[in-house]
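Every protein chain but one is kept in place in this view of the complex.
Letters A, B and C name the chains as they come in the text, with residue numbers starting at 1 for each one.
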Amino acid sequence: MTSDNAPWMQQGELLDACLQVRRQTLALAEGLSAEDCLLQSMTEASPVKWHLAHTTWFFETFVLARAESGFQPWQADWLPLFNSYYLRLGQPFARDRRGLLSRPSLAEVLAWRDNVDARLQALLATPLAPEVQALLELGLHHEEQHQELILTDIKHHFWCNPLHPAYRPDLVPVEEEEGQPPAGMAWREFAGGLVAIGNGGDAGEPGFGFDNERPRHPAWLAPFALASRLVTNSEFLAFMLDGGYGRPELWLSDGWAECLRAGWHSPLYWFRHEERWWQFTLTGARPVRMDEPVCHVSHFEAAAYARWARARLPTEMEWEYVASLAAETAADAGEDGPTLFTGLHPAPPVAGESQFRGAVWQWTASAYLPYPGYREPAGAVGEYNGKFMSGQMVLRGASCVTPPRQWRCSFRNFFPPASRWQFTGIRLARDAVGTATAPLP
Amino acid sequence: MTSDNAPWMQQGELLDACLQVRRQTLALAEGLSAEDCLLQSMTEASPVKWHLAHTTWFFETFVLARAESGFQPWQADWLPLFNSYYLRLGQPFARDRRGLLSRPSLAEVLAWRDNVDARLQALLATPLAPEVQALLELGLHHEEQHQELILTDIKHHFWCNPLHPAYRPDLVPVEEEEGQPPAGMAWREFAGGLVAIGNGGDAGEPGFGFDNERPRHPAWLAPFALASRLVTNSEFLAFMLDGGYGRPELWLSDGWAECLRAGWHSPLYWFRHEERWWQFTLTGARPVRMDEPVCHVSHFEAAAYARWARARLPTEMEWEYVASLAAETAADAGEDGPTLFTGLHPAPPVAGESQFRGAVWQWTASAYLPYPGYREPAGAVGEYNGKFMSGQMVLRGASCVTPPRQWRCSFRNFFPPASRWQFTGIRLARDAVGTATAPLP
Amino acid sequence: MTSDNAPWMQQGELLDACLQVRRQTLALAEGLSAEDCLLQSMTEASPVKWHLAHTTWFFETFVLARAESGFQPWQADWLPLFNSYYLRLGQPFARDRRGLLSRPSLAEVLAWRDNVDARLQALLATPLAPEVQALLELGLHHEEQHQELILTDIKHHFWCNPLHPAYRPDLVPVEEEEGQPPAGMAWREFAGGLVAIGNGGDAGEPGFGFDNERPRHPAWLAPFALASRLVTNSEFLAFMLDGGYGRPELWLSDGWAECLRAGWHSPLYWFRHEERWWQFTLTGARPVRMDEPVCHVSHFEAAAYARWARARLPTEMEWEYVASLAAETAADAGEDGPTLFTGLHPAPPVAGESQFRGAVWQWTASAYLPYPGYREPAGAVGEYNGKFMSGQMVLRGASCVTPPRQWRCSFRNFFPPASRWQFTGIRLARDAVGTATAPLP
Partner (left out) sequence: MTSDNAPWMQQGELLDACLQVRRQTLALAEGLSAEDCLLQSMTEASPVKWHLAHTTWFFETFVLARAESGFQPWQADWLPLFNSYYLRLGQPFARDRRGLLSRPSLAEVLAWRDNVDARLQALLATPLAPEVQALLELGLHHEEQHQELILTDIKHHFWCNPLHPAYRPDLVPVEEEEGQPPAGMAWREFAGGLVAIGNGGDAGEPGFGFDNERPRHPAWLAPFALASRLVTNSEFLAFMLDGGYGRPELWLSDGWAECLRAGWHSPLYWFRHEERWWQFTLTGARPVRMDEPVCHVSHFEAAAYARWARARLPTEMEWEYVASLAAETAADAGEDGPTLFTGLHPAPPVAGESQFRGAVWQWTASAYLPYPGYREPAGAVGEYNGKFMSGQMVLRGASCVTPPRQWRCSFRNFFPPASRWQFTGIRLARDAVGTATAPLP
């Protein structure tokens, strides 16, 4: 988020985009009952209704409160309920108890959404200060982030029901074609050196960027090689069959402790059924497709796999550098651009696809820390990203449930290393073979 | 439950009663949304929808499966979800995750209820074996027990919402009249000796009784005195003002540890608001009425209060003995009998009322253990009561949310000593003053 | 403890006994290093040094402080360290951190013991008030109780060391003789009726008794049968081989939860070695003797075993009643009386021995609750027993590590139902067969 930058769209265009995104959010909840929308299966995964309310709270609190004269919140006593973690705005309701909020009802939350949308629409007539426009733009991106969370969270909620309900039972997955494995993984080598990393500045990506992607800055990369595609279920199964979940020498110390504690023996959402591996997806349970990218693994599993494969995870700088090159050559973008949430599951790569985006988030070897020169925005919105720069690992890319507007090389996603409920997978890297280390300065 | 006894009603009468009780259960859920019915605020308090389903499961599993030829369950994969704790029927779904069952939906559960009710109705035409009739009767009483749980549980669920929704906002509590305290508590002395305790047999209460109330058996009571009424909020507040929650010498050792751990400083549902004590009730939050019986205290608090008051809690035998005498003199029953769930909150005593029933469950000094000669019923239904005879204390009486059919002197309720979300209060007892101990045999 | 009663010994005799008992306590620590004496393997099991200090604290605090003019504690800042749980004397040091007290050193604690012993000796010259004499007598019994705890606790401490050190490696256990199983268990029937239970009064046991054994009072027993001896390892192994640890229908609900949580699959201190069962004892690890009484089982295991054996545990009243009869016939006492701590392990029964004492503590079906008319002593010493009357089960008898002075029929030991580190075993009971229940009063 960049409160000090002008937004990247005109005010009218921006408001239209906001309202369109908010309609898409509603569409995500369409097939769900009020009961479904109340589920909270763990602290980290919020109810869908809460997401619907929180994003509305965000626009009301950060935009309307600044833009409307005589501003009144729709319902003052709801505010702490839907404040996620902005302590400068007061004590939020306990995160692990969001599933206890049957009131306000889903209908009441939807009425609030309508009201806020109407008030946003009404802002078209008033020129907004640049910092309010910036907050409006932030709200748009914030809402898209919660679209992804709605999907990742409902998947986990439903998984906890032994009936394994499908979020979209109408979507029929493509059958795996026998004998069509994805192309072998190739190693692409890069010489490294001084490269520019991050969003913004004279050479960066145009457009919006969160505060944590900035400033664009130099970084030195040693020569390295990056895998041409993601690790597949087939490859990950080889790790499992080789005893990967039982060999501590492959694991980080904390990872091994977590593996034992949690009893991991496969990716999340995998289960044995009729003597084969099945997986639970947003379209229901079905056999694991071997050519798909492995998904729902933690950083710890990704690191153990990489070690088993005699490789490592890329740093976020390595990832961004190569992804930027790929983006410039446009090889990865489909003609018509990406479609929103078509498959709800990572698809096998098509020939030559490098899978930087649209399949899974890719764990990096980098801890989530501020860039040199990082400044968090002033005010409560400064809590958006900065205070979480501890104990988490950076993920890069974008998944099959990430809205395409968020698909940019500089985007820094972050989760604790034991997290598995996001759509997270593995891309391998390694130090360059036969390349002399660059001379030291 | 007494599967070996003939039921206390004719089959037709029994089926009619069952169907009537099941209609009452539905009525309890009437003002609640599907969202409300999914709430689960703690492991011990189940969602209302789960209660609606579990009682249906009970009739289907224990009655219809025996009574119907060609029996098929309505939905086989729902069965483990709504099995509470009958391990002989398979592994039940985790008790602490019942709030994650958005599916089956409330509507689907209600359809199942309708179906089971219709199948019960259809049994009218077929003579049932005595043991099936006994299970039918058990189902009736089981359903009534869950009616009470629906009310105690929804109270706790709603309490966890900072908006403090009222279950029955339409019910307006009576204002406290100034200057009308309840009559002072009197001590009634009893000589004790050999008395008969328990349900059934030649001298017991006629009618239904659970297995844990049986067999009726002799017990020896030392001379004792019992309080003429329950402890009031006013009296309990005196304990609080005298530092009762901060004086370990008043508490049982485990109670003091729990008091510190949980941070108790008042009964559950009490809170400070505008410099006075308020309490949350099923009809909403309102100031504490001083003349009402204190409610929602644990056994530990009850025991500490009793000690502070230089008294003790009665044993369950003492309680039952005196309550039986009171029942015989009929002093306590209203002319028209009790009404179902009128106030949803314990009322102050009317003049001369001894409050054995209809206000709060009364903690006793007795651990929940089998009576001499206790036999649990054969089969899975044997898990109904017997396996819980460990770590719990007996409560006697019946509360303002107990269906009147359960109001009997021999009824043994039981909860862990730290429990507070049931409608639980305090009646004092003490050893008889100036009475010589009966000569030893 | 009975502070209102005259002690059962003359003052001089009493002081001599105290000093003798305190010498025995020291003897128990003789083979242990200062390091051994600091071990604390769990909250419930204190270091030997702490026991040595606490019993000294007890005499200094409860006796010397009242008996000495110009009393000064040996070391004022040690007092909270060795106060166990007497909250009326101030906040004791955290129970789970007693193993962190390397200071005062063992040598310093022993010097304190010497000092207190000398001061007790000096009391011979002064007539003590009866209540001080009563506290002196209490101190004697208290010290003997801690003698038993020293042995049970060091056993657990050493068990946690993979080297499995023996407390008394010099003691060589008797080899099991092949083909010599203990006599079959017989059922002895009793008609029950009104009996006297408890210590004291005109018909009770003469001599000392703790407050919790009093007052002696009438109780009504239904006809019952009691096993002629304890359950053996051989019998318990049959339960294990029949899947006893995996069949929830045999267990109390809380017991089954604990069994799963703790992963029980045999008594404590049993382990598999070279394809047979071994057990760790105070004299080292050795194969399980099949003819010994099973030991180190929890109440939950005892209750599950009893159910499997189609029996039940006796109530404490049943146990006391029968043990009293046995004591009167003197069948159980050896000619020269019991010897202190000879085997440090429960021995197989000799022919005809009923094993009420000297082998293991015997779980009863009774919760630890106050007797009718119970009064706890005044002052801090009132915390000795009374405040623990919650959440624990009564054990009767006396074990192979119980000082013989504590062997009395009315003694009430008590531990939580999941405890296993005491020398605890099983005696079965059942309702009388073919006996009509006594007519109700």
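Everything below uses one rule, namely that a contact is a pair of C-beta atoms (placed from the backbone, for glycine too) under 8 Å apart; a residue touches a chain by one contact, two chains touch by 3 or more.
This structure is a prediction, so every number in the text was calculated from the model and none was measured.
Chemist: Which visible chains touch the chain that is not shown?
Modeler: When the full complex is considered, the omitted chain touches A, C.
Chemist: Tell me which residue among A:7, A:255, A:293 or A:348 touches the hidden chain in the full complex.
Modeler: Of all options in A:7, A:255, A:293 or A:348, contact with the hidden chain holds for A:255.
Chemist: Which listed residue, A:215, A:293, A:348 or A:377, touches the chain dropped from view?
Modeler: The one listed residue touching the chain not shown is A:215.
Chemist: Check the options C:7, C:99, C:391 or C:425 and report the residue that touches the missing chain.
Modeler: Checking the options C:7, C:99, C:391 or C:425, the one contacting the hidden chain is C:99.
Chemist: Please output the residues of subunit A touching the missing chain, sorted low to high.
Modeler: Touching the chain left out of view, subunit A contributes residues 85, 87-88, 193-196, 201-203, 215-222, 224, 248-249, 251-256, 300, 303, 315, 365-367, 369-370, 372-373, 383, 387-391, 417, 431, 437-438, 440-441.
Chemist: Can you list where subunit C touches the absent chain?
Modeler: Interface residues of subunit C facing the absent chain: 33-39, 41, 77-78, 80-81, 93, 97, 99-106, 157, 160-163, 165.
Keep in mind that, in the parts below, only the chains that are shown with their structure count from here on.
Chemist: Counting in whole Å, what is the centre-to-centre distance of subunit A and subunit C, each centre being its mean C-alpha position?
Modeler: That gives a centre separation of 60 Å.
Chemist: Distance-wise, how many Å sit between the C-alpha centres of subunit B and subunit C, to the nearest whole number?
Modeler: Centres of subunit B and subunit C (C-alpha means) sit 37 Å apart.
Chemist: What whole-number Å value describes the gap between the mean CA coordinates of subunit A and subunit B?
Modeler: 48
Chemist: At which residue positions does subunit B touch at least two other chains?
Modeler: Residues: none.
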